[in-house]
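One protein chain is absent from this view; the other protein chains keep their places.
Moving on, here comes chain A:
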Amino acid sequence: MVTSLLRVDHASRRFGGQTALDDVSFQVRPGEILGIIGRSGAGKTTLLRCLNGLERPDSGRILIEDRDITTLPERELVQVRRRIGLVFQHFNLLNSRTVAGNIELPLQIAGVPRDRRRARAGELLDLVGLAGHADKRPSQLSGGQKQRVGIARALAAHPALLLCDEATSALDPETTLSILDLLRDINRRLGLTIILITHEMDVIRRIAQRILVMDRGRVVEDAETAQVLRGGARHDVTRAFLHGESARLPDTIAALMRPAPFAGGAPLVRLTLDAGAAGVPVLSVLGRQYGIDAAIVQAGMADGGAQAECVVRLSGHDDGAMDFLRQASPSMEVLGYVPADS
């Protein structure tokens, strides 16, 4: 019984004086969607190349289905690679082949006979919603369609693990959503384990059950996504990703904001409320019970609509009111103070 599909144990990799991976350890359970986020240069790409054996860590182990790929000879590594489906940022489709020909490629590599390859390509085209496009060339497709072909190709050889490298970074927001929905659908229907490597918090927020935050080659956060979104982030980099994502304050207000309280200043507070638990009319209670008015500066949705996020300016400061807000929104944060009449 394999309890962890992938296990990385104290993996480190240096390039010259540069540390790309610094003692990285984590596990992936079968059937989960894990999101790995980090800024460029955080070590995501090196980690990915180590996971499919294109690169070997200097030290540490990487176990895929209980086989340590860091010590496998090239010949056996090839077998392990065929267990991993890869989805790329720039699709990497062959223009010399048709759509079906591209999907068949991993099967051709695995030595599957032609008629079975054809049949499988047809199945996969149906799965990704591209039935009828089999004989087109990749150059005739839109970006989203190309990525669907990329996903179909990655699934062709029945992989144990789907590795998506910035799979939506080259797509527009609407297409990104449809590709993420497709990935979640595949995860549910096939029970396929998916690792998403990305720099966009929105991708993780939308489909990843677990988040791994990388910074300068280290894993600085490894937690359930829901927990992080509820304010459970332990590391500054994670919080930076969470906030970098929320809409920026209007310039007029940002210019007036000061970090500390001052006479005639009103606190500016960011609240994240569960949209499902709308039972408590937070702002009304604030006014009635604590006598504090809240002016909405900004509002929007988060976690794909599961949460409402808003920034409000309070008419005054009150410890009881703050406690109440913290209870309603555990990730409540005082952004700063602005003149009360702004």
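The rule is short, and it goes like this: contacts are C-beta pairs under 8 Å (C-beta built on N, C-alpha and C of every residue); 3 or more make two chains touch, one makes a residue touch a chain; residues count from 1.
Assume contacts and distances are computed from a predicted model.
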UniProt name of the unshown chain, from "Protein FixC", "Cytochrome bd-I ubiquinol oxidase subunit 2 apoprotein", "ABC transporter permease" or "Acetyl-CoA C-acetyltransferase"?
"ABC transporter permease"
Can you say which of A:56, A:82 or A:230 touches the chain missing from this structure?
A:82
Given A:72, A:105 or A:190, the one touching the chain that is not displayed
A:105
If I consider the whole complex, including the chain that's not displayed, which of A:59, A:92 or A:209 touches that chain?
A:92
By the contact criterion defined above, which parts of chain A meet the unshown chain? Give residue numbers in ascending order.
52, 54, 78-82, 84, 86, 88, 90, 92, 94-97, 105-106, 108-110, 157
